[in-house]
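Encoded as structure tokens, here's the structure I'll be asking about.
All protein chains but one are shown at their positions in the complex.
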Amino acid sequence: MLKVAIVGGSGYTGFELLRILALHPNAQVTEATSRQYKGKAVAEVFPSLSGFYDRLRFSEPEDLKGLGADIAFSALPHGVSQGAVTELLKSSRVIDLSADFRIRDLSVYRAWYGDHASAELLKEAVYGLPELKRKEIKGARLVANPGCYPTSAILALVPLLKEKLADASSIIVDSKSGVSGAGRSAALDTSFVEVSHGFKAYKIGSHRHTPEIEQELGAIAGAEVSITFTPHLLPVSRGILSTVYVDLAKGVSMKEVLSLYRAFYEKEPFVRVMDEGRFPDISQVRASNFCDLGVFVDEKKGKAIIVSAIDNLVKGASGQAVQNMNIMAGFPETTGLIAPPVSI
Amino acid sequence: MLKVAIVGGSGYTGFELLRILALHPNAQVTEATSRQYKGKAVAEVFPSLSGFYDRLRFSEPEDLKGLGADIAFSALPHGVSQGAVTELLKSSRVIDLSADFRIRDLSVYRAWYGDHASAELLKEAVYGLPELKRKEIKGARLVANPGCYPTSAILALVPLLKEKLADASSIIVDSKSGVSGAGRSAALDTSFVEVSHGFKAYKIGSHRHTPEIEQELGAIAGAEVSITFTPHLLPVSRGILSTVYVDLAKGVSMKEVLSLYRAFYEKEPFVRVMDEGRFPDISQVRASNFCDLGVFVDEKKGKAIIVSAIDNLVKGASGQAVQNMNIMAGFPETTGLIAPPVSI
Amino acid sequence: MLKVAIVGGSGYTGFELLRILALHPNAQVTEATSRQYKGKAVAEVFPSLSGFYDRLRFSEPEDLKGLGADIAFSALPHGVSQGAVTELLKSSRVIDLSADFRIRDLSVYRAWYGDHASAELLKEAVYGLPELKRKEIKGARLVANPGCYPTSAILALVPLLKEKLADASSIIVDSKSGVSGAGRSAALDTSFVEVSHGFKAYKIGSHRHTPEIEQELGAIAGAEVSITFTPHLLPVSRGILSTVYVDLAKGVSMKEVLSLYRAFYEKEPFVRVMDEGRFPDISQVRASNFCDLGVFVDEKKGKAIIVSAIDNLVKGASGQAVQNMNIMAGFPETTGLIAPPVSI
Partner (left out) sequence: MLKVAIVGGSGYTGFELLRILALHPNAQVTEATSRQYKGKAVAEVFPSLSGFYDRLRFSEPEDLKGLGADIAFSALPHGVSQGAVTELLKSSRVIDLSADFRIRDLSVYRAWYGDHASAELLKEAVYGLPELKRKEIKGARLVANPGCYPTSAILALVPLLKEKLADASSIIVDSKSGVSGAGRSAALDTSFVEVSHGFKAYKIGSHRHTPEIEQELGAIAGAEVSITFTPHLLPVSRGILSTVYVDLAKGVSMKEVLSLYRAFYEKEPFVRVMDEGRFPDISQVRASNFCDLGVFVDEKKGKAIIVSAIDNLVKGASGQAVQNMNIMAGFPETTGLIAPPVSI
């Protein structure tokens, strides 16, 4: 039984790790830390988990390297995670759900996030998108779990960019995210009354997931990529839908693109490419690790519209983290992760 | 033109006063205070009001008695309002939207709320439910605007109690309120993710609106009344629906009760008694000052079920406050308040 | 591997059976019927199930007795299910999710539902509430799966009635249900625009679940029971919360009632009795088979308020049906059913 620790376990990604791992046949959460809820039973903080972690209490250890876990998930905020990961690595392999180790170029990290206390780890960290880096993840000591928006954008674009069928300089990612993406915290901006009838764009031209998307797409395209990225806030708790626009190479047809996506993701257990004329709905991936993809080509304009849907807390965070854990531990990749979405 | 001040204007009841008064033909908001947003334009804090109060900024006056308003609304929290009202009364008539002046008996106030800095005003304050106290409100210096739950419960029960057709000791009020009732503040408990799929009872047997309902029903019944009151939190922004159960005097029929309610509320501009077999829906009173009432009698059991629906921010707070203002100022009572609900 | 058929599989309870059984280790859905979607792949009708039932298509068999299933679930509407169940019983044991076999007294059935084509089965059918009838369910040929409201009301009241601590003539059940309870159909009344800001009572004094609740509570109390039952429509997709009021025998305390509930449900895997002062929230049982119970006693008034929360589609329908299947087939009762709620 793999021993697992969750550091910063009382946010939504922490909760989601607890929810998913509750039924994992080969892993056991032996430690969950939380400064805010130190000493409280997990089921007191999260009543839905009553019956699942009855002996587990949130702790606040002085010494993170003593957690004794085979794999530690850091679900701390970026900035805070940097130091914690360095400590955790002394005794565990680490999957970091923050943005701290996703950006390989320190200057880029600094420009978007500020200083980095563990910069030496940036080169070692593996970007944990299994569909791209399964092999590197397997042996990694430190996996940087991808951001939610980046997961949705990258999976939508990889096949086209890899096959050089699209103009990487033309990419527009118009993304819409549920409110849980903002984290579990008391804030007027994410209160029910403020958001339940609303919909808005935010951080236009300045969202911190931009460089992460550009880095990964650039690596695939083999060139520097600069995207236009507009995130929006949806009045749902879970889900990201990204509508991605990109100019195609001359003469590329709908059928071609659809075949390409089918072939590229054929063996991927968590990517479902939809039939022609059908498009994803975030409800259809809710509470699951699936990424649904719909493909459209405007052949006259030479433009592709790729629509991707994920659950931001699962494939966009904790589910993907468990998928990475499975790969690192040598378990079948879908262990504990395959379940029908709770679509209604 | 009546000069109006709103003290504590940046919460939801403050916003709602601003929204309603924006179109009032005989009143003008000349001052709105807010500690938190001091110096900010109203439209900056509430972008929906852009174009309506372009010269008005939230202020934090040192001296409340210098506001120069004919009527001042206090939309401050209970406890804080006590002192402010004393100051405001030096130069204005006051409508207090907090609970501070609703309870006439100081010992009851203390038991439920704590100390009272302006206890001498308790006897003078008029409980501002126009359907019951129109005359007293007209001449009042201080109106205690009713609570949202009490408005919904009292209007549901007055006719039966006044006619001595019901057993006041048997009253059960099962109420369901939208989230705006919790106020405009940053809190995990009222965040979108926490409440959007939820529904729960809270403060069972201990909600502070209990003594207020009991006081007013007792006055009508001419006897001490002790109710069972269970509030619940609905995943909507606005609206309270109360389902009220009460044992009837022997032999009282559905038709009798319905006729009674029709007659009792016939001239009330804001109470709509529904036809037999029809029951209110909070959506049908949304953003309006109406209270819709549905009546059912189980003749075999001798029990009435009265269902009332209001918008907690309008008839349950700011709309009723403006109704009181109209009465106090001698305007037609419906001035600026009659508009179809925004039911969809 | 148990062979399972779902008759009427394209409604919400059918979907939920498919969702739950997708991961059941000892059962396999070998047939799913649907008149409306005859010939269509399950994943075409329910895209969220893509990848789970790829070879299963909805069928419309002429002959229900030839389905060849060990256990058949009938998820047909009441009235329609009567005849189907008679046919299904010729070759399978049957769990009927409709109301057709829940009422033992034919005259009561007729009064509330109309004629019954298979009345001879009424006495044989076992009311499938495992917490009450585990033994009878084990050997049953026909299980009448309880209604959603009745499940929530009965589990809330059993301990008090069994111990004769409450006055069964005083019961008030104030229930609130999510919209999926109305079934999967095109209807203006359940359209998003009509219900998303709304909340209302409906069928006051006339809901068909009334006699079912009265029958089961009466059997426990050993006397005829007549309840007051008010259902309401909540703007959520899943969940029922029932707030139940009942007069207690003299001198019964909060601690006593709480201890009683704890003891009564101690070994039940799906009933969670909450600590004193805590009350259930439908979000905390979402997409799970749990029933959460909260207990309050107003000792002065001698009244208990019991609050129960279930997911109407799981413990209130398809989850309970699978629980019954597990019992009938001799599997551990929790097989395929224990999973943390999707509370956010």
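Letters are used for the chains, namely A, B and C, taken in the order the chains are written, and counting of residues starts over at 1 for each.
Going forward, contacts are C-beta pairs under 8 Å (C-beta built on N, C-alpha and C of every residue); 3 or more make two chains touch, one makes a residue touch a chain.
As the structure is a computational prediction, the values presented were derived from the model and not from experiment.
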Given A:70, A:194, A:214 or A:333, the one touching the chain that is not displayed: A:194
Residue touching the undisplayed chain, where the options are A:88, A:234, A:252 or A:291: A:234
Omitted-chain contact residue, chosen from C:33, C:175 or C:237: C:237
Chain B, residues in touch with the chain not shown (by the definition above): 12, 15, 18-19, 22-23, 46-52, 180, 237-238, 272, 274, 278, 281, 283-288, 290, 292, 313, 338-344
Footprint left on chain A by the chain that the document does not show: 172, 174, 176, 193-202, 204-205, 226, 228, 230, 232, 234-239, 241, 243, 245, 279-284, 286, 294, 296, 298, 300-301, 303, 305, 307, 309, 343-344
Interface with the undisplayed chain - residues on chain C: 12, 179-180, 184-188, 190-197, 235-237
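Just so we're on the same page, only the chains that are shown with their structure count from here on.
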By mean Cα position, the chain sitting nearest the middle: C
Chain pair whose interface holds the most contacting C-beta pairs: B-C
Between chain B and chain C, centroid-to-centroid distance (C-alpha), Å: 39
Where chain A and chain C are represented by their mean Cα positions, the distance between them in whole Å: 36
Where chain A touches two or more other chains at once, by residue number: 12, 180, 237
